[in-house]
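A single protein chain has been omitted; all remaining protein chains appear in their positions.
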Amino acid sequence: MRGGVVGCGYWGPNLVRNFLGQESLTGTSCFDLDTRRVDTIVKTFPNVKPCRSYDELLDNSDFIAVATPVHTHYQLALQALEAGKHVLVEKPMTLHSHESAKLRKLADSKDLVLMVDHTFIYTPAVQKMKELLGNGQLGRALYFDSVRVNLGLFQSDVNVIWDLAPHDLSILLYLFDERPVALQAQGRDSFINGVHDLAYLTLFYADGFMANLHLSWLSPTKVRKITVAGDKRMIVYDDMESSEKVKVYDKGVERIDTEELHNEVRVQYRIGDIYTPALKNEEALRKETAHFLDCIENGTSPMTDGVSGEWVVKILEAANQSLKSGNRVELDSE
Amino acid sequence: MRGGVVGCGYWGPNLVRNFLGQESLTGTSCFDLDTRRVDTIVKTFPNVKPCRSYDELLDNSDFIAVATPVHTHYQLALQALEAGKHVLVEKPMTLHSHESAKLRKLADSKDLVLMVDHTFIYTPAVQKMKELLGNGQLGRALYFDSVRVNLGLFQSDVNVIWDLAPHDLSILLYLFDERPVALQAQGRDSFINGVHDLAYLTLFYADGFMANLHLSWLSPTKVRKITVAGDKRMIVYDDMESSEKVKVYDKGVERIDTEELHNEVRVQYRIGDIYTPALKNEEALRKETAHFLDCIENGTSPMTDGVSGEWVVKILEAANQSLKSGNRVELDSE
Amino acid sequence: MRGGVVGCGYWGPNLVRNFLGQESLTGTSCFDLDTRRVDTIVKTFPNVKPCRSYDELLDNSDFIAVATPVHTHYQLALQALEAGKHVLVEKPMTLHSHESAKLRKLADSKDLVLMVDHTFIYTPAVQKMKELLGNGQLGRALYFDSVRVNLGLFQSDVNVIWDLAPHDLSILLYLFDERPVALQAQGRDSFINGVHDLAYLTLFYADGFMANLHLSWLSPTKVRKITVAGDKRMIVYDDMESSEKVKVYDKGVERIDTEELHNEVRVQYRIGDIYTPALKNEEALRKETAHFLDCIENGTSPMTDGVSGEWVVKILEAANQSLKSGNRVELDSE
Partner (left out) sequence: MRGGVVGCGYWGPNLVRNFLGQESLTGTSCFDLDTRRVDTIVKTFPNVKPCRSYDELLDNSDFIAVATPVHTHYQLALQALEAGKHVLVEKPMTLHSHESAKLRKLADSKDLVLMVDHTFIYTPAVQKMKELLGNGQLGRALYFDSVRVNLGLFQSDVNVIWDLAPHDLSILLYLFDERPVALQAQGRDSFINGVHDLAYLTLFYADGFMANLHLSWLSPTKVRKITVAGDKRMIVYDDMESSEKVKVYDKGVERIDTEELHNEVRVQYRIGDIYTPALKNEEALRKETAHFLDCIENGTSPMTDGVSGEWVVKILEAANQSLKSGNRVELDSE
C-alpha cells in the first residue's frame, strides 16, 4: 500500500513522519502547491517521493491524507474518493456540512474508508475517559464543560470556534452517544471585524444534558481542561498536566424525596477518593495512522468517521449562525 | 452610636463580632425570630444586648444591619429607614429591583446611609485590582471572565445564580464604570425542578465588552477565579491561592493595519513579565464595617451603595427571566 | 473530672476551648504567671475558673495540660505528677531527655497518664498514612523525606530544629517501629549567633533506612511536605494542599538478578495509578483531647506517650550536639 499526503505546511510533515513509521506502507508521496514546502519535506525525509501535481500524487497513492487549508478539503477529498482512494482529512472536515455529507455518502457507496483527523480521540487520556464512561461509573450524565484558551494565534480566515472547538466537540461526540438538539454561541471580535477571538458555546440536549465550551485567543494563561460530570462520579481531564492528566473524583450528588420531609426535597453530597489512572505514553497520531491503515486493510470501522466529522462541521456552522443572530439555533438530528 | 443586627444565623455573628471591635460604637443589640440564635450570640458575646422584637431593636439602635433571608430584606430595611436608621443590608439587596430602587430613594430623601454588604469589594485583592485598573494599565478593556464553582451547597429557595453571582457581579460593577445593556443566561436544574444548579451568564456591553460568569454547585473541584483582560495587560485573581491571589500579566495584543500588507490586518502579541503584588492581610468585613461607620459619621459615600445593590438585583432578575425564556434579555440603564 | 491548663499564651486557649467541648469534664481551670492572659481567657470563655497560683490550679484539677515555654515543662509536669495528676505536655516534652525519662518513669510508677501534645499524629492525614503503612502496601521502606520551611517566625530561645522538627520527628516515630541509630545535622545561624535558622537533619537506621528533614525560617515559600517511599508504593503528604493532602503513588522499583544478565544487576521501574484518599474533616486537637480523657478514664495507652516524647527530645539534643561539633552523633537505643 502506498500513501499520499497533500499539504506540506504545519501538519503535513507529522503525517509523513508517521506514515514512514508504518511497516505495511511500501511508499509515501507528497504534494503542495508551494514547491518549497515539498523540498523541505524531502530534505528531512529523503525516502518521500515528491509529486509535481495532485494528479501525480493520486496516481502514486492508494490513500490520500488531506492537510491543506479547510476551504480546499472538500474538493481534494472529493477528487480522491472519485479516483477510488481512501481518504484521511484534517479537521474541520469541510467548510459546509452538506459537503461533509456528500463525501460521506460517496465513500460509503464506493466502499472506501473516509476518516477525519480528530487526533485527540487517539490520545491515551481520551481513550481512558471513554473506558471509564463505558463502565457506567459516572451515573446519570450532568454536563460537559471545557476551557481551551491561550494567547494567540490569531488566524485570519477562521474564528476561534472553528480553530479550537473541533478538539472539544470531537471528544464530546466520542464520549457520549446522544447528539445536541440546539446551541447558543456568544462571543466578540475584538481585533478583526467578523473574526471572533473569544467565544462561549453552549450545546443543549433533549434530556437536559448540557455542554459548554469556553474558547479564546485572548487569555493570559494557557488552559486545556475538560470536566465531565455524572451524579455518581466526575472526571477532570487537564491536558496541561504533564503526568496526572485524568482524575476521577468519586464524588456525587443524590436527590432524596421523603415523606418524612413533608414532600420536601433534599439534595445530598458524597465526597470520596480521587483516582488518577496511569496513562500509556503513546503518540496519538501514531495510533491514529495505524488505525487508518487497519481500517483500509481489515475493514475496521474508523473511530473518527465521516459521521463524526460531519457533526463537528454542523455544530461549527450553527455556532457561526448563532454568533451572527444572537439567537439559539436548532440542530437537525438526521 | 449604637448598632443593631437583625438575623443571627450564619452571617449575623460575623457582623456582631466586627461591630464589637469598632471603638466608636457604644453598644450593639441583636434580634432574631428564633430566640435560640439570640441566646447563642449572647453566650459567645456577653456584651451584646438581646432584643425580643424588631421594634425593640430599632429603639436601641442608630443603624441596622440586616442579615436575614433575602425575601425579608425589603420589609426590614424599609422599616429601619422609615424609623430614621442607617441600614447595611446583606446581598442580594432585595428580591425585586423595584424594591431596591424604593429603598435607595427613601434613604436619599431622608439623608440616611444605605449600604449593601458586597463583602468582596473590601478585600485587599479587589482593592488592588481597582487600583491597577485605575492606572489605565490594562489598556482597552476586552472581557471579564469568572468561574465560581464547587460541590454544593444546594439551597432550596434560590438558584445557583442568586447564590453565587452576587460576588462576581459586585466586583464587575465596581471595577468598571460601564453598565451592561443585555444578558443571556443558560443553565440546568438537574436535581430540583426550577432551581438551577449549573449556569452560564453572559453580559453584553454597548462597546463590545463582554462578561461571562460560570456558576455551579456541581463541580468536583472548587474554583474561584476571575480574569480581567485589556489589550495591554491582563489580571488573574485566583481566590483559592493562599498567597499569590492577584497576578498581573504584562501581555497584550495589538492590531496592525499597514499599507504594506495591502490592507490586510495583522494581530501581534506581546509577552512580558508577570507581577504578583503583595496584598495586605486584612479582614474584609472589618474594613467594611469601619467604612460603614465612617459613612454615617463623616458623610463619606459608600463604596457599595444602593445603586450597586440595585444593579446586582436587576441583573439577577433578568438572569432568571433569561433562564426561563431561553432568550437574551435587555437591561434598561436608568 | 476537672481539667487544668497552665500557660495561657498562644496554645493554651486552644486547649481550653477543646476541654470545654468535652462532655465528661465538669470544670476547667487555668493559670498563667501573666494575669492579663488569664483575664483574656476568662473574657472569651466565661465558664473557665481562673487560678492565682499553680498550687490552686493543681487543687482544682484532676489533670494538668502544660502549655508554657519549653524550659518550664519539666518542673511543672513533675509537680503535677507528684500531686497525682495526669499530665498532657506540650512538645518538645522537656529541654533534656533525662528529664523526659524521669517524668515517664514517675508516671508509670504512679499509674498516671502522661501524654505529649504531638498534635499532628491526630490529623486525618497522618492517621490515613499509618493505616496505609499498616497494610504493608509500601513494601520495603526506603526513606522518609520532609520539608518544613517558611519565612519566620524567629524565636530567640530555640533554633529552627527545636521549633519545627518535633512535628516531623513525631510523625516519623509514629509511622515506623524502628528507631534511628545515629544522626547528622547541618545548619547555619545567619542572624542570631548560636540560633540556627536553616538546618538539614539526617537520621540513620540500622537497616539502611534514612530520614532527612529540611527545616528553615528563611524560605520565600511555605512548604510542608513529607514523602515516605517503599519499593512497592510511595506516599506524599502535602499539608499545604487544601483537599488532596495525601497521595499514594503506585510506583515501585525492583532489583532483578538474573543469570542471563551474566550476574549483572538490573533495576526496573513500575509506574501505576495514583490514589488520593478522602480524609475526614476533623480537628486534630479535638481528637487528641478526647483520646487523653479516654486514656485517663479507660486506661487506653496514649498514641503519643512519654516514650515518643522522650525520643523526640533525644533526637533534638543530639541534633544540637551535631550542629556544634559538625560530626555524626550516635543515638543510644534504650
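Labels A, B and C are assigned to the chains in the order they are written; within every chain, residues are numbered from 1.
Keep in mind that, in the parts below, a residue touches a chain if its C-beta (ideal position, glycine included) is under 8 Å from a C-beta of that chain, and two chains touch if they have at least 3 such contacts.
This is a predicted model, so every value here is computed, not measured.
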Residue of C:Phe31, C:Tyr249, C:Phe292 or C:Trp311 touching the missing chain in the full complex: C:Tyr249
Listed residues C:His71, C:Lys105 or C:Arg328, member touching the removed chain: C:Arg328
Option touching the unshown chain, where C:Trp11, C:Phe45, C:Phe176 or C:Tyr200 are the choices: C:Tyr200
Residue in contact with the excluded chain [from C:Met93, C:Val236 or C:Ala278]: C:Val236
Residues of chain C (touch criterion as defined above) contacting the omitted chain: 142-143, 145, 151-152, 154, 156, 184, 186-188, 190-192, 198, 200, 202, 208-210, 212, 214, 218-221, 227, 229, 231, 234, 236, 249, 251, 253, 255, 264-265, 267, 269, 271, 326-328
Residues from chain B at the interface with the omitted partner, ascending: 244, 250, 271-278
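Rule of thumb we're sticking to: only the chains that are shown with their structure count from here on.
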Farthest chain (mean CA position) relative to chain A: C
Distance from chain B to chain A - Cα centre to Cα centre, in angstrom: 39
For chain A paired with chain C, centre-to-centre distance based on mean C-alpha positions, whole Å: 53
Chain B: positions in contact with at least two other chains: 221
